[in-house]
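In this view, the complex is presented without one of its protein chains, the others remaining in place.
Going in written order, the chains are labelled A, B and C, and every chain counts its residues from 1.
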């Protein structure tokens, strides 16, 4: 798919977008959670931003590991260890690589989701980030199988992630803080699914530019 | 001026009027005090109401002493001991009397004010009940000296008391809770002066009926 | 008005019952009264201390009844001083033969009602002395006024005086210690919100979303003035400056009380405490002991007060003595 300068661009764009969405994500979390998802995520990605220089020239695995460890060691909450574990698992797939291909992308995504499921003891339909990530992953994989390029594939993933975000409005939360609301979580979109969508969109945006 | 059945009627009317003014007095105290003057006074005069039967047939001194002790033992706050002391001092003037005359009235009033001044270490111009009571007393005394009857005299006293209440709006409190406000007490009428006015008015109303 | 109560006329009675149920190992109630006294009252051979006033300041004063602090606390209606009769019942119940000291906060009503109670007790031959706490530096202390109010510093006076009484000093000595503690204590408060007296049902004053009230008492009375709301550090500076100006503390040691008015979270009290320590250190004033929490409240008011107590060797000793009460415990 690309080299590590592309990855750095992507990481930078993720940080930018997440930081810009701080209030949106916090507001979503206020309604069905504890008003901190945007704050948490922005904190983590600001810290990542500060490490961009130090990541320069490193391989994919190394960069993703830095992203993961930074999230784990600065975010806290539920999203810190979950995203942290996701990025960490993705990193293991591409250890030492300076260039990656489509298979790597699919495997990274797959591993990340497995990691999040394991750490969160959660699954699709629980009204979490997984409801954006899993459909996105499936769309991406299918697109690649259909022979699409990465930009197209990520466009599809982004669309599916957004559908997943919409879908979270229609279900009752079974994991995370929103689950305490029971039926009252209906009608509201999940903050974590939303941040996942933003993360995927951040990849598409950079692919589009290149 | 009259016999003890008149006094009982007056006491009953005071209770009625004070209880009806509970909210007004509390609201006045909310603005420059601690929101309880109406509550305090209503509590005291309700207790007095409950003792009306037991006071029947007693002499002026005895009735006023009961009023005084009831106020002292139920009201609390600043107004309890002050009004209590006032009524107690008035009672000493008419001990054992079944009938009283104008001189008694003047002396009672005078003693009551002296008692309140002593207990409250306060004086005219401090923005307290004394700013209603002292002008009322002076007007009453003058009216009697001019040969007016008690109804006329109390009408004058009532008017002066009301002027006194108005006057309290123009001065800064030096005693009581309102004094903590400094300049901010300006423009607001004193709750205690207001209850004093109501007490005097309660006398006039009964004299008018008889 | 949002309150967890059963009716505005029942709050004091039900609260007292709930307190006794919560702390049976510390306190008991004098029958037919609103007076809470030490479980072991009257304590023989010890000067007894009584404090009290209107309710709504919890844990003051019932929470300080116990070993090393008060012998009795007399509760009036919310923000209304108790009647002389109630105070008198308290005096009689705690008198252990060495006399009774009344610790009164300087409010017209409290002073008058406690004085009348003292007169009643003296007529029965009980030795009664009084001290009046007036720690609030928000107002000028002029002879033309009623003088300063008693606010949160009263708790420090309870602690010091309680220790003196517990050590067995006699009535006049205990009174001397109390007066010294009062003389050495200064406080000042501020608030972000009014409070609602249950029976009144309305906020005690109006205040804007961006305003704070400075120099206010503990009965929901408005303060000396309003200001635009400021940072915790600025607020601390405003209060502490006024307190320190009124004392001579250079190279002295003090006890600090950062008091919450009821609705302010402990988090904010600690943030204020941080700045208190910074300022005092800056000015060469040494902090010997710090107390942070809700000690003298105004119902649910959001706000704080800061108190300083200037210490000497004698007062330090009393401050360090054991105390064991529902709301203040120290070994």
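By definition in this document, a residue touches a chain if its C-beta (ideal position, glycine included) is under 8 Å from a C-beta of that chain, and two chains touch if they have at least 3 such contacts.
Since this is a predicted model, take the numbers as computed values, not measurements.
Colleague: I'd like the shown chains that the missing chain touches, ordered by label.
Modeller: Hidden chain, whole complex, touched shown chains: A, C.
Colleague: Which candidate, A:61, A:86 or A:120, sits in contact with the chain we can't see?
Modeller: The missing chain is touched by A:120.
Colleague: Which candidate, A:17, A:49, A:74 or A:92, sits in contact with the chain we can't see?
Modeller: Hidden-chain contact among the options goes to A:74.
Colleague: Among A:11, A:48, A:63 or A:82, which residue is in touch with the absent chain?
Modeller: A:82
Colleague: If the hidden chain were put back, which residues of chain C would touch it?
Modeller: Considering the whole complex, chain C reaches the absent chain at 2-7, 11, 14-19, 21-23, 55-56, 58-59, 63, 192-193, 209, 212, 229, 231-233, 235, 258, 262-274, 277, 287, 290-292, 294, 297, 299-300, 302, 304, 324, 329-331.
Colleague: Across the whole complex, list the residues on chain A that are touched by the chain not included here.
Modeller: Chain A touches the chain not shown through residues 26-27, 30-36, 39-40, 43, 72-82, 119-120, 174-177, 179-182, 184.
The working rule: only the chains that are shown with their structure count from here on.
Colleague: Roughly how far is chain B from chain C, centre to centre by C-alpha average, rounded to an integer in Å?
Modeller: The answer is 32 Å.
Colleague: Roughly how far is chain A from chain C, centre to centre by C-alpha average, rounded to an integer in Å?
Modeller: Here chain A and chain C have centroids separated by 55 Å.
Colleague: How many angstrom between the C-alpha centroids of chain B and chain A?
Modeller: Chain centroid spacing, chain A to chain B, equals 76 Å.
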